[in-house]
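All protein chains of the complex are present and in place, except for one that has been dropped.
Moving on to chain A:
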Amino acid sequence: MCQVDEEYQEELERADGPSVSKKCVKCKEASAAVVIRAGDTYCRSCFKEYFIHKFRAMLGKNRVIFPGEKVLLAVSGGPSSCSMLSQVQEGLSQKAHKKLRFSPGIVHIDEGGAVGQSAEERQRKVSELQAVFKATGFPFLILPLEQVLDLPSSVVETALSPLEPPPSAYKAAVDRFNQTSSSDYLPPQEREEKSLPDVQKSHTQLLQQLMGSAKTLTAREDLLNTLRQHLLVHTARTEGYSKLMLGDNCTRLAIKLLTSISLGRGAQLAQDTGFSDSRYGNIISVRPMRDYSAKEIAFYNHMFNVPAVVVASLDTKTSEKASIQRLTESFVTKLQTDFPSTVSTIYRTSEKLQTACRSSSSADHSDRCLLCVCTLDTAVEKASAFQATLISEQLSQTKSLGCRNPGQSPGPVKPESAASTGQCCSSAGGEDCGRATSGGGCCSLTTETTDLKSLLCYSCQLTIRDMSSVDHLPLYILSEAQRRQRRAQMRDEISEFLLDDGDEGIYREV
């Protein structure tokens, strides 16, 4: 293994390829076919074993999936998720050594409406995928993204989360799961399969309008991700699944890590790129493919004929600098060619990330971002960089808004409970602009945008800022926003009467 390559060239005589010169590092017999990482050459069969084993090891090491549990696989049709599907099939098959024990279901979200595909193209892709799903034998659902417009606002509310069991209590968690499993969900309905329901053109237009209201590609991609997540979580909840499996591979997660930092999502990195993501409370997302590089997946799919479909996305055929996501992708892939350990180094770094638990870890709704449902990261002390950006933004807007009190203090962000009233007229009770009514405001357009901002984490604020209008957002988001604002207002009005224990805003840890 440590010897110089040239020595092998004379020894090797293969019928088909006289130019293959290295032997597999694992079995040392067959000729190598794949180079994994920097310098590990594997032959076909060893590579297959390695690939399959990694999937099991990933699930086994992070003991999050209970036996018999219903797990929803989110399959976009791309190589990683189709590979994940085939691994699940492999793991559940009878002849597998220590076979996996959970019940999978498949969901595919057709985003053609948001991406600009024609109805025929969408139908064609859906039929291809349908054939693939039928062959697996698992129950599947194919949903158009347009359904996100009809979601109930319970999606963005935080459901009570099950207590995370410490690793040693896995068995206890399994027992508890078995006891409670049958009570929570609706019984599975008659349909085992569901093809693409007819999508109304008006819905597609609404969706395109929503996408069009995002001015930059970066914001558009971010918005699409958010909507897709919401729809996935809602589907998992209504169909009775408790876990969601996403097919993000190592390369994609490394790109996502760097992109998230650029987008201001540093506080949510652990949840965005970690193995398990529990922000939705009763639905836990897991990423079993996070240890596989894109190259390994592409090789495996090609060599072992895993069916996959090419899915057009928002940044297909765009130039390198079209969006932050695209730029980061090209940066990482370029670096990877010269330094093959780039992606794995970024991956190892992401493994070490953990979310710091805040002192107020209750399921208080005002603690969560409206769009990404992560804990808000905007309640920080006065001297932070975030405060500085807010001050400079506010100062640059002072001239344009007529009703702003020119003498107001430069500290516009109060603790969240009062933030929604604080933005426009920050005098004591907020009376002087006549904002006694719930939705109104003297500068109503800007007030609405700013009010939405107070409910969002930093990066979602940036996304909203890139949108020309928030009115196109789906109803469930807007109505939940109004609900939270009303509650915050109410809390503000009665804050003087509340006992100190209940008012977390003042005693938040800095």
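Here is the rule we use: contacts are C-beta pairs under 8 Å (C-beta built on N, C-alpha and C of every residue); 3 or more make two chains touch, one makes a residue touch a chain; residues count from 1.
The rule is short, and it goes like this: contacts and distances are computed from a predicted model.
*Asks:* Given the options "Ubiquitin-related modifier 1", "Nuclear RNA export factor 3", "Cyclosome subunit 8" or "Protein OSCP1 isoform X2", say which is the protein name UniProt records for the missing chain.
*Replies:* The correct option from "Ubiquitin-related modifier 1", "Nuclear RNA export factor 3", "Cyclosome subunit 8" or "Protein OSCP1 isoform X2" is "Ubiquitin-related modifier 1", the UniProt name of the unshown chain.
*Asks:* Using the definition of touch stated at the top, determine which of A:336, A:378 or A:394 touches the missing chain.
*Replies:* That would be A:336, which touches the missing chain.
*Asks:* One chain is left out of this view; which of A:87, A:204, A:229 or A:251 touches it in the full complex?
*Replies:* Touching the chain that is not displayed is residue A:251.
*Asks:* From the list A:119, A:303 or A:322, pick the residue that touches the absent chain.
*Replies:* From the options A:119, A:303 or A:322, the contact with the absent chain belongs to A:303.
*Asks:* Could you list which residues of chain A touch the chain missing from the display?
*Replies:* Against the left-out chain, chain A lists 16-17, 19-22, 31-35, 41, 44, 76-81, 247-249, 251-252, 289, 294-295, 297-299, 302-303, 308, 310-313, 316-317, 329-330, 333-334, 336-337.
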